[in-house]
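Of the protein chains in this complex, all but one are displayed in their positions.
After this line comes chain A, so read on.
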């Protein structure tokens, strides 16, 4: 049994310790908002927060986490940055196929939690690990700036 804390709730799962957090969330806990895109931390579709840090769930063996690690997924995000980011995404109709967007949003929330006035270079650095094959990057950048403005206001 592995004990983890997801979105403030303690969960017990009967899985091998090398199972990546991604599959624990998706297959064991039925939390499918976190997506499988590459499995090797190259696309960011599986981004969650572990103690506030954006983390690729596909390369995080669940055994490496402790019951005290606070895991936040797209289903559980809240707070000022999360609200501002999701509102901006909706206002600008960022999504196309939408499959990468949970991960994009998790990375954007982490960026704006630390930096409410990101430059284009800051956005590149924070978001380059998140691939969007629909290439919604123009709107992701605009939405991050829009959310930053909301947060500063």
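Some notes on this structure:
One rule holds for everything that comes next: contacts are C-beta pairs under 8 Å (C-beta built on N, C-alpha and C of every residue); 3 or more make two chains touch, one makes a residue touch a chain; residues count from 1.
Here, contacts and distances are computed from a predicted model.
The UniProt record for the undisplayed chain lists the protein name "Xanthine dehydrogenase family protein molybdopterin-binding subunit", from the options "Xanthine dehydrogenase family protein molybdopterin-binding subunit", "Methylhydantoinase", "2-oxoacid:ferredoxin oxidoreductase subunit beta" or "General L-amino acid transport system permease protein".
Contact between chain A and the unshown chain involves residues 15-16, 19-20, 23, 26-28, 30, 32-40, 42-43, 45, 73-75, 86, 89-90, 93-102, 105, 123-124, 127-128, 130-141.
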